[in-house]
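One structure is given here, and the rest of the page talks about it.
Only a single protein chain was left out; the remaining protein chains are all shown in position.
Chain naming follows the written order as A and B, and within any one chain the residues start at number 1.
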Amino acid sequence: MNIFWSFTRQAFHNTAIYRFEYWLQLVSAFLMMYSVYWIWNILYTQRPGAFGVELGQMVTYGVIAMALESIFNPGQGPQMYISSQIKSGSIDTDLIKPLDFHLHMLAKNFGEISFRFGTIVLPAALIGFLFLDLQPPATALNGLSFAVSLTLGYLVLFSLNFLLGMVSVLTIDIRSIAWTYNSLVRFFAGQMVPLWLFPGWLGGLANVLPFKCIYSIPLSIYIGKLTGAAVWEGLLFQAVWVVVLMAVCRLVWAGVHSKLVVQGG
Amino acid sequence: MESLRIYLKLIRISMQSRMQYRADFVIGIISVLVLNAVNLGLIGILVSRFNSLHGWTVWDMVFLYSLFVLGHSIYSLFFWHFNQMDDYIIRGTFDQFLVRPVSPFIQFIGREIQYIGFGDVIVGLASFSMAYTHLELHWGVGMWLFFAVVVLSGTVVEMAIRWIVACTAFWTGRSVALTFVMNRFNLLVQQYPIDVFGTWFRVVVTLIPIAFMNYYPSLILLGKTEHGWSWLGLVSPVVALLTLFIAAIVWRLALRRYASSGS
Partner (left out) sequence: MIRVEHLVKEYKQSKRKDGPFSAIRTLFSADFVVKRAVNDISFTIDEGELVGYIGPNGAGKSTSIKMLTGILVPTSGIVEVNGIVPYKNRKEHARQIGVVFGQKTQLWWDVPVIDSLRLLKDIYKVPDALYKRNLDLFCDLIELHQFQNTPVRQLSLGQRMRADLAAALIHSPKILFLDEPTIGVDVVAKDRLRTFIKEINRDQKVTVLLTTHDMGDIEKLCSRMMIIDRGEVIYDGDIELIRRKYGEYRTLVVQFERPIADFDVAGAELVKSEGTKKWFRFNRNEASPSELITQIGARFPITDLTVEEPEIEEMVRSIYEGKSVDAKVV
């Protein structure tokens, strides 16, 4: 646990060093929130109450999704760290540390994300409440479930990112894959367009993939699109994916680890 | 002209280098195609569910998108590595540009060529021709000429903005965050007609001036002249040159800064 906190603190420092970057990130988060606010307002003047969701709910969904994207964006996740370590050959230094690599990555990333959540998402949300008609959670229970659901969603995202990082072991440049991966995650997670707008088969596909754990489930809980038993179903769906993906991560890492050891990095 | 000759030689060697990584090339192109398909898919779902967005139909929006991607494709072929300027500075690779008797700018832009841009060319041409057919546009020679100029202006605008963004790395050490903000602006302007976003946003993207890459010109190309500001599309080329001029000045300042800090 001590190790965990020291990583978190280190991450705090690394993130805080670049002051200029911080303000830019906040500005850019607000920019995206602002734009999505307008898009839904315009679309809803054309068709009020579309698909059983009120404008206020829809705006809340869209705005929070944008705020979250500024910290969930995989530009900074574990995959980037892993790929750069592998490229430079310094992955060895991670292997000789007396730490479980997978948990080490989780601690490191969680530290960064928590810091960014506090310094970017919370201020952005505050701005949202003041200027962009952001609503509080539908009910107190929904709010609480949202917190749990968001954490589970984060773990799913972390696992997927970690697996993408493993791809870089094949000594492929993962940068271009990362863009595509990023856009696929956002698409199937309902980050911009909620899954209930997806036509037929595409909606069916999006509903079984793990991506919806990241944005769609937590946000649907928040705005009250999901209530009662549906909330529990959503959380269960997430929990199952977390367990499955964590297991896959450990398996893949075990394989990669032995490969790295054999090759000597 | 001497610079151009050296630039072409540099580009040739960069192409040769890129050829060594065929797997990355193929994956890169596929990535770009998927990425664009996803973006277009989002627009498609959203707008078709609501029939239109602020008077823009699905095909209007595909046209808007294609105009951006066409300009962007040339940029991403030749200038994409502006995004990596901070890397050159951090690793000290930039030093070598300063101990050779050719301008550092020429050496820098000649350093890489990004084949992935071909993916954008494909997407741009495909989506443009689909939109052109569906919208039943019938342009005369003048319109086609204007179109060509506008695409090139788009390239210049994006290149100049990215150049300025890259220069900030000389002061801050990293330009990742600013690059990230630009990517997001790009994404918005690429996908949505900016009249959706209210007045002050329009002012911002007019000043920055990414709205000149696709939005203003497409008002003219699509005959959406009911907006009082559609004439701005005509000045796209002027704006492009002006931005390029500003970028060149910022670059000079950045070089001066590098010479005094060297980090």
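Just so we're on the same page, a residue touches a chain if its C-beta (ideal position, glycine included) is under 8 Å from a C-beta of that chain, and two chains touch if they have at least 3 such contacts.
Quick caveat: nothing in here was measured; it's all calculated off a predicted structure.
Within the full complex, the residue among B:L33, B:L77, B:V102 or B:V204 touching the omitted chain is B:V102. Contact with the chain that does not appear here is found for just one residue of B:S17, B:N51, B:S129 or B:T225, B:S17.
Although one chain is not shown, part of subunit B still touches it, namely residues 5-6, 9-10, 13-14, 16-18, 20, 91-93, 95-96, 98-102, 259-263.
What we mean here is this: only the chains that are shown with their structure count from here on.
Residues 18, 20-22, 24-25, 27-28, 31-32, 34-35, 38-39, 42-43, 46-47, 50-51, 73, 75, 172-173, 176-177, 179-180, 183-184, 186-187, 192-193, 197-199, 202 of subunit A are the ones touching subunit B in the complex.
Within the complex formed with subunit A, the subunit B residues making contact are 21, 23-24, 27-28, 30-32, 34-35, 38-39, 41-42, 45-46, 49-54, 116, 172-174, 176-178, 180-181, 184-185, 188, 192, 196-198, 201.
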